[in-house]
Structures are given as C-alpha cells and as structure tokens.
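Of the protein chains in this complex, all but one are displayed in their positions.
Up next, chain A:
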Amino acid sequence: MRLEEQVVKKVGNEPSPEEIRDQKLYRDLGLSDEEFEQVTGHLGRLPNWTEIGIYSVMWSEHCSYKNSKPLLKKFPTDGPHVLQGPGEGAGVIDIDDGQAVVFKIESHNHPSAIEPFQGAATGVGGIIRDVFSMGARPVALLNSLRFGNLRTPRVQYLFEQVVAGIAHYGNCIGIPTVGGEVVFDEHYDGNPLVNAMCVGVLNHESLQKGVAIGPGNPVIYVGSSTGRDGIHGATFASEELNESSEEKRPAVQVGDPFMEKLLLEACLEMVEKKMLIGIQDMGAAGLTSSSTEMAAKGKHGLELDLDLVPQREEGMTPYEIMLSESQERMLLVVEKGREQEVISICDKWGLQSSVIGQVNEGDRYRLYHKGRLVADIPVQTLVDNVPVYTREEKVPAYYEQNQKATPEKALKEIDSNQAIVDLVSSVNMGSKKWVYRQYDHMVRASTAVCPGSDAAVIVLRGTDKALAMSTDGNGRYVYLDPEQGGKIAVAEAARNIVCSGAEPLGITDCLNFGSPEKPEVYWQLSKAIDGMAEACRVLQAPVVSGNVSLYNETKGNPIYPTPVVGMVGLIQKRDHITTQAFKKAGDVILLLGETFAELGGSELQYLVTGSISGRPPVCDLEKEQRTQKTVLQAIRSGWITSAHDVSEGGLALALAEACISGNKGAKVSLETQLAPAVHLFSESQSRILLTTTAENAAEVTELAEKQGVPCSRIGEVTEDRQLIVNVNHQCVIQQEIALLGKRWEDAIPCAMSPSLTSMS
C-alpha cells in the first residue's frame, strides 16, 4: 500500500490540471463543463491529464451508455434460459445438455467511415474477443451493413473495402461468416453502418466473467503490444462525423487476425484448465475500460504498473498507454501463484504476457508510471456513477406530414411484370453472393444453411441440435414510424429464425441512431426501443446483449434510425432444418397471413419514386406469434418442404426468390380487392410462404385454422422454370426464372463494375 502518495500533476509536456480547467481542454475530449465539475467532485481535486483522459473515455456514450441507459431499461433481459444478460462481454442462453450459446453484436461505424478495411476488420476482431472472453468457442459470425448510394465512387470504395476487411479477419481466424444483410440508401452516404455479430458455444462450467477479485491476485496482460493506435477511439465513436473526421484516421486501429487466433486458442486453453478468475477484452478504451470494469464489477481496487505493459513504441505516456486501442489484447486475473501456468500457455502460442498489477482491497484505481503515482481514482465513479441523461423528445414534423401520405394511390397502376424484374435487379433486392462469396462461410465444417436463405444454420457436433441465426433491420420503417419499425425488426428476425426450423432464443441489438441531443432523434430512439421491447416480450426473445451507436450523422444530417436485431434460435433436430428454396414440382404453395394495402417505406415505393413516405406496415404481435407458432409446429411435424418470410419486396419478391434459389417455377393464382401491384408488392407483416407436399397440404391448412391463422392455397411449384402469377384471373406476372435469376445475380456485380457484366 502506498496510500500516502500524491498523484503527479503532469507528465512531460502534458497540460497541467489548472490548464485543463482554465482552457477547458476537457471539451476536446468530449466532456461537458458539468461533467468536468463532477470529475473534480469525485476526486476532491483537479484531475491531471491521464485522469481526465480516463474519465472522458469511460463517460463516453460508447462505454457508458449515458444517453441511452434509461431507455435500455425497458428491454426484457431475463427469461428461463438466460444465464447471462447484458453487462458482460456477451449474453449467454442455455441450450440444454449442459451447453449454452453466447452472442453479441457491436458497431464499428465511425472507424469504417474513415478507414473502411481496418475499421470493419477490427470490428470483427472486437466482437470475437467479446465472445471468447466469456469462455466460449466462437462458431459463427454475422454482420449488418448499410451504405449510401452505390452509384457513387466513394460508396463503392467503402463497400468494397468493408467487405474485404470483414473477409480478411473472419477468414484468417477461421470462424465462418454465415449471414448478414446489406442495404444501400442515400441516408447512409457519409456514415456507413458496420455491425458485426459473433456467436459462440460453451459448456456451462466454462462460463467466465470479467471480474477482478481477491486482494493480491495478479493482473496479467496477454497479447499484442500497446502502441499509439486507436487512442480515443471510443470518444471518436461518440461524436458526429464531419470534415475533420479524416484527421482522426489514427484513431482507427489496425487488426491482426493471426494474433487473435493465437490469443483465442491460448485463452480457451486457460479456460479449459480452469485457471482464470476474471477475463476481459481490451476493446473500446483498451486497458482503461477492461481494468476499471473488472475492478468495479469485482468491488475491489486495482493497481497497475504501466512500465510492465508491453509497448510497441518508445516514450509512451501514461495517457497514451491507457487510451490506446491496440487490438488483440486481453486482461486476466488469476489466483496468486498461478502466474507461471498462464505464462507457459502464452509461450506455447508465441504470445507475450506480463503481470502488470494486482487486485487490492478498497476501491482505489491506481496507476504507476516510472515509479510515480499518475492516477488515483475511486473506481465506481468511472463505471457505476456515470452521468445519465434523459433527453428531450419531440415528434418530428415529417412524422405528422406523413399521416396524410397515400403511397398506395401512386403505385397501384404499376406494371407488376416489369416491377418484379426491376426489383430483382436492384442492389437492395438482388443476390448478395458478391459479398458472401468473399467470406469463408464453411470453415469449421458445420454450416448446414449457407448465406442466402432466411437464416443461416450451423450444426452442433456431437448432438442432433443446430443453431439458426440472422440479423435484421429496416431503417426506412423505423424512420416512418419508430415504434412499428422497432416491432418489425424483432418480429422479422424471429420469422426468419422460425422459417429455418428453429425456436427463437433471444436477441442482441445494435441501436444505430443520430445525435441524441436532437429531440427528434431521441424520440426515434425512445419509440423504437418501445416497439422492440414489446416485440421481445410477446415473442419471448429477451435481449441478452447489445450495443448503442449514436451520433451517426454527417454534416448535421442523421442516418435513418437503424436498430439492428441479431437473433439466435435453437433447432431441436437436424431434420427440422428448412430453407426458402422451392424443392419439388407439384408441391403446394401456401401463404400464411393477410395482405393489406401497405406500401409505405416499401421497396416498390423506393424503386418507383426514389423516396419513401406514409406509414410503414403495421405489426400485430399477437398475430405474429400465432403465425410463427403454426409454422414451427408444421415444420416439426415434417410437413414443410420450404418456408420463406414475406418481407421487403412483398409476395412477388418472396416467390421469385424461392423459385430462383430452388431453380424451379411456380404457378400462382390470387383473388384480392386490392390493385394487383398493391397486393403483390405490399409488405404486410406476419406473412410466411410455405410449400408442402400435396398429401400434407390439408394437415397444414387444418393446423393454421386451429391456430386462427389465415392460410390460403395460392398455387404450386412447377418444373417449367417460369413464374406465373394471376390476380383475379388476369395474368400479371410471367417471367422466365433464368432471366430473373440472372438479373438477381448480376445486380451487385454490375453496380460495382459495369465491365463485369459480360464476364460471368
């Protein structure tokens, strides 16, 4: 104990505590005047440069959720199978047989806007560490991406590099990237969204926590050396992007997936040998967040000797060491006396390791550098006693105006036969093969359903079980009506999971919004969370982990509010695995659910008018739940040959996708009061397209009737590879699947490189 010591006032050329106060230098670090006052109060003196740096990252939105905490409380986070809810590296849900699934999604939007390859790559690296720091073996990766208009060279560059960065990291470390989504819209022009999700599996006894307990226990640093890269990344991620953002390129870290592979194997070996008391990733805010959060969670103090931190560069200051976001680093606490065991495992894997400090009694967080005390902070003030803001909410003017819009009126005369071709050829509805072909989606040899169906499926070796997973979000719906949009994000994710034969287990969410300081944006955030929370409750899918990314704005313009839902479901038996592709000519096509005139925010509206207006589809969660229950029961009864969620692009697009992916045709007849185009492209919710053999069709319709779910027999699968749709006895669509398939496959390659059209 070195209690009597005084904290040094400054190191080298750093500003003095008085200069920080007088010149309001804390503002450059993202702290307000009030927050600076609070820091001074907590310390009982003025903070030095290292200390104010530590407060600024720990109190940034990225680390503290200070703007979103009161709203996040609305989410249901508990359930009978939840082993670990939000608050640790990732959420954990029991899947029987002593196993559990671990998952989390996280954003890397700001770094990717500035340095797309490394920004995206390190986003993947970070989320993988969150999962294996729980003691889980990562088994799958997913992502959710938003870019601006793909016709602009800058967006093409961002898209190409983000995909390459994700591929680089995931492929090298050997975790399959099995699913995701990509959407293009002008509203993401300057601020792309890069959300990465990782799913892992563990045995219950391997579950780890990020805690520092047991006075005298050593704190061990493992992995890459600390350099000057990524300093203040967390603060940067909590600001709007502007002209000077380019200067923050050094705040973007550089990833080394090879190093992370070694770190992963070494850590899992330590988990297996039950050597760890606590383990946490040095992610956003690096050594600062990992060590302070472990101490706060363990209700202990902690001291670190920064001279023992492996460093990549000479002359690094305490401020730089603490705020570096160098990648591929992990912080461990082990029982005193077991240091050597940890070091031996690290040596085997060729990893650096170093005992850099110890757990203490009390609550002081102390840092030493060159023998001097350079920070001394009550640790809860960094983690638990963070300022929390409930911002002003205001209904935006556009929302009121949209009340009067009638999108259906403008679209009812559209020629459906042309519209389906235009839709499949659009970059949003077209095949994403150009993207996922660059991801190794088969490594680990467990992928049963590859990218391109409603949800990806991986089997669990040694059991008959499988996991289904998907990411979903629709910024347009949320923009037009955040509450409905929030409900739809969860409902659609669940629908995708159910269509693959799984029961939803829970979700992880990534809330991508603009500045919460704008009352209209805060209203979007608040309403979207209301909708999501309600859907999670009704569909029994608790939120077990997540991430908030605010300040997604460029030049003052916020992105579409884009909550992304990552969902995982459990498939009881491999026989239940179902895909969207039509399987066999003669199979009966059934449509569950009802179709209304709902084209607000639809793909058709965007395609035809170039913008969106009106209200999005309404999601009735009771109906949704009944529909999903029916489909899951029908699948488990062995009656279903294909299942496909009807979503963006409506029934027409769902039919086209099922035909193309199964290389089959379909003949469909519909009767409706709506105009043909409105009926075919409406995006009404709670609808699922099913096929079943002719023998089982009656069983399925009977089941649907019993559950109170509208079910119509709309046609059959054909061998002739044509999509023929009659509405009220008039043929409105007749297209060769070969042509639709070609347009669908070429959509993104053509947009990326027009000269490629003739090559494939």
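Just so we're on the same page, a contact is a pair of C-beta atoms (placed from the backbone, for glycine too) under 8 Å apart; a residue touches a chain by one contact, two chains touch by 3 or more; residues count from 1.
Everything below uses one rule, namely that contacts and distances are computed from a predicted model.
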{"item": "Which of \"NADH-quinone oxidoreductase subunit I\", \"Na+/H+ antiporter subunit G\", \"Phosphoribosylformylglycinamidine synthase subunit PurQ\" or \"Phosphate transport system permease protein\" matches, in UniProt, the chain that is not displayed", "value": "\"Phosphoribosylformylglycinamidine synthase subunit PurQ\""}
{"item": "Residue in contact with the excluded chain [from A:Val395, A:Met442 or A:Ala738]", "value": "A:Met442"}
{"item": "Sole residue of A:Arg228, A:Arg574 or A:Arg713 that reaches the chain not shown, by the stated touch rule", "value": "A:Arg574"}
{"item": "Which of A:Lys336, A:Arg461, A:Lys555 or A:Lys706 contacts the chain that the document leaves out", "value": "A:Arg461"}
{"item": "Options A:Gly41, A:Gly98, A:Gly174 or A:Gly556, residue touching the unrepresented chain", "value": "A:Gly174"}
{"item": "On chain A, residues whose C-beta touches the chain left out of the figure", "value": "164, 167, 171-174, 256-259, 261-262, 349-350, 436-445, 447-448, 450, 459, 461, 574, 577, 760"}
